[in-house]
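What you see is the complex with one protein chain gone and the rest in place.
Then we have chain A:
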Amino acid sequence: MSNEVESAQVSDAMEVAQLSSLAAVDSHAGSCEAEMPSRLLNDAVRSLPYHVVKDLLSIGVCSRCVLRILGTEDHIYCHSSFSQSMLCSVLEEVTGFKSECDFQFCSVCLGVLQLIYRDDKETLVKMESPNDMALVIAELVKKEGHQIDGFSLEVSIPQFILENESSLLSGMKKRYESEPWLQERLLSKCVSVKDVLKFAITKPLETLLDTKASASSFRIRLAYTHKMAFGNSVERNQGFKRRKIGTENGLQNVNDESVVANKDCSDYPTNETIAVTGRSSLKVPIDKVSEPCHLVYLCYRTHIYLCGRYLKYSRNVSQTRWIIDEERMGEASVEEIIGSNILPMCRGDNYKFHAAGREDIDVRMLGSGRPFLLEIQNARQVPSEETVKEIESKINGLENKLVGVKNLQVVGSQGWTLMREGEAEKQKQYCALVWISRPLEDEDVCSISLLNDMQILQKTPIRVLHRRSPLERKKIIYWMKIERIAESSQYFLLHLCTQAGTYIKEFVHGDFGRTQPSIGSILGCRAEILQLDVTDVKMDSE
């Protein structure tokens, strides 16, 4: 938050800093451009209807707003090196109108296009040119340590400014209805406050940040707010009520409205007011703006994604952080191990872990691993391919060997599509350690291997019945294979491939006969499962 303090300081010391940096900007832009804009500006101003300019200036509309409202083309007034005073003097010179300098803040944009605002510390900041603003932003980007390959600039302004503008425009339409320039200029070409600001700042920012403005995941945001915007509607309703209740005849209405319109700017007149009063003389909703907008500069990167597959070697590690009554279940979580190792490499603020399905805490995830997606918020740096490889080997080299990762890579938001596919019904391959209540026969090994695409009926297992709907689900066991364990007649490994969503533990022991058939019912004895591992998660796309 000290950024705002700095911006204030910067603006004071700007005169000096500006000179050097502006020189740099201009030299990049080319020598001919330095002269062209001011001539173009003069030409543009000359083509304006002078009397309208006068009217607008007289009600406190700032120069940039005058130019944009009158649809001046080419946005030359947005030129980053044009200072406020320069624009002002050109306008006054050409139109021969001397504004009374009564108006500190533009009555339409509330100072946004005059580059005046209040920062976080309530300090009033006044920038001379868009270049200065770009400098402040570039400082912030550097300070927060972002490594960027592009940026997208966002501006948010109070709704109030738009309402201001539309009421002024409707007033102008009425007033200058008959004048021919109106159709051409006013109706289609008014450039929005946001766009003007963006036009003005983008070029110097590109130079300072040495990158292009683009649809980037790196966002620079100028968030303007105005205290007038808060509780606006409430205030208005009250005003409306008062008028309705307080006056019964129509004549008094007009009086009341004029009172509202003449009130100090801390009050909020309605659009109607302008519509009525704007006929004769041009009016803006606020006679005199006493307070500029608050501005907060933000720069952040929208999420970046890393995807891969994770392996879980421990039967005491949960997939996600699992804490019940402040007591951690398991010694760690896949989420935390992966997230905490990747986050610092991207220098992000936070991470979110998403996986395609999950396994019980006491089930290991081996073989292919399970697809996951890690969302990093506000990464200062998108890790390079090399860095990603480093992260991967770092996680795989961790001493406790609880978790591993495979195929780690940075992906765009298509990572989500992959994940969603992963969540859809897929085949899963498992290996279970099974004990049966009689010795295993060769016939059993054979008969089990012959059961292909076997359908089973599974009632919601008792162990999850308290939180899941009681249902009977059909699942398919695609194939099974028994692997004998040397020196044991009753223990064996059961390799099986099933439809995703099959409860394997219940398929082995039968869950009070609620899963049918089960390994126990097929072999005609009691079957117990001691350990379970996932050995493959097949995705649709594979």
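Following the convention adopted for this analysis, a contact is a pair of C-beta atoms (placed from the backbone, for glycine too) under 8 Å apart; a residue touches a chain by one contact, two chains touch by 3 or more; residues count from 1.
Throughout what follows, contacts and distances are computed from a predicted model.
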Identity of the absent chain, which is to be given by its UniProt protein name, from "Actin-binding transcription modulator", "Ribosomal protein S2", "DNA replication complex GINS protein PSF3" or "Probable ATP-dependent RNA helicase DHX34 isoform X1": "Actin-binding transcription modulator"
Which of A:Leu124, A:Leu169, A:Met345 or A:Leu433 contacts the chain that the document leaves out: A:Leu433
Candidate in contact with the missing chain, chosen from A:Lys173, A:Lys352, A:Arg463 or A:Lys481: A:Arg463
Contact partner of the left-out chain, one of A:Gly60, A:Gly348, A:Pro383 or A:Gly510: A:Gly510
Interface with the unshown chain - residue positions in chain A: 28-30, 313, 364, 366-367, 431, 433, 435, 459, 462-470, 485-488, 491, 493, 505, 509-513, 526, 528-531, 533, 535
